[in-house]
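Everything below concerns the one structure shown next.
For this view, one protein chain was removed and the others were kept in their places.
And then subunit A:
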Amino acid sequence: MTADLLLPALAEKARTAAHADGAPCLCGTPSTLADRPDATVVRHAWTVAKAHAPDTVRTELALRLRVATTLPDVLLPPLEPSPASVDGRLVTLWPYGSPVDPDDPDAAPWEAAGALLARLHRTPAPVAPHAPPPMRGPAKAARAVALLRAAPGPHPAVPPVLRAWATLPAWARDAAPMPDRTTLCHGDLHLGQFVRHPAPDGPWRLIDIDDLGTGVAAWDLARPAAWYACGLLPPGEWARFLTAYRAAAGPAVPADGDPWPALDVPARALTVQSAARAVTKAIAADRPLDEVELSLVDACVRMGAIPLELGGDFEK
């Protein structure tokens, strides 16, 4: 079904769930929180309905949803334990949580984020038959690079981004299984993935389980690590996040000392992924790269000349 039919159907699903007690609806217009090819999210009062990407596999989503149901101290718990179908799309229902204000990233909850992530990584992953699929971080990086390769070229930023990609071990390019297949990971961590529940000032919880699964836990620290390495995130904010993660005994990096042997590969991969997306968008829009996008490409240029810092746990 087309997106313009999906939105009203999703809004109706959220409305019905919000008024499951049969009380009349006096809420006014529902709000669309996101409407992208990979997700449409509608809020009605204190209920949120999410239509997942069209290629989402039901059994995999159900296993990921089950993890959220069983870990309410870490992940926002869904309102219903299994996905519904709304006109051909898989739909899940959630309580509304207050996000970090995108206009005020200085208010980012770096300490809570580090502690929450450590708690997720320390949670034993469910075993068969409830074992979640692999975390999808490397798959998403590979997809961003595939889209860059398919972009109409030539563009001067494409070769350095592809060269940086080529420095990565096979697992980080989604060309081999990850070296860790037991640690529970979020898979797509950024500041939009933290909400307070109950809104507006309950404890912080992680949302968006689409990429959740078992894998290399350092991948979840790698986006802030990449921002810091590219000179975009101030050292103080990176230090707050990393310190909180370590204080909560997060297993992705050693308790003290240099964290980079563990972070190097995932941080490179996420830098390449971000650069690939930026260059693909710039080519499509026929516009120059902005200052931030250039700093990602510059990091890719430098990466191409510097061998990996391989951590002891990560075979190539």
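Please note the rule applied: a contact is a pair of C-beta atoms (placed from the backbone, for glycine too) under 8 Å apart; a residue touches a chain by one contact, two chains touch by 3 or more; residues count from 1.
Just so we're on the same page, contacts and distances are computed from a predicted model.
The listed options are "NADH-ubiquinone oxidoreductase chain M (EC)", "Cytochrome c oxidase subunit 3", "Zf-TFIIB domain containing protein" or "ABC transporter permease", and the UniProt record of the chain not shown names that protein "Zf-TFIIB domain containing protein".
For the chain left out of this panel, the touching residue among A:Ala17, A:Ala51, A:Ala108 or A:Ala269 is A:Ala108. Within the full complex, the residue among A:Val42, A:Leu184 or A:Ala229 touching the omitted chain is A:Ala229.
Residues of subunit A that touch the chain left out of view are 100, 102-103, 105-106, 108, 140, 188, 190-192, 227-236, 238-239, 242, 258-260, 263-264, 267-268, 274, 290-293, 295, 298-299, 302-303, 306, 309.
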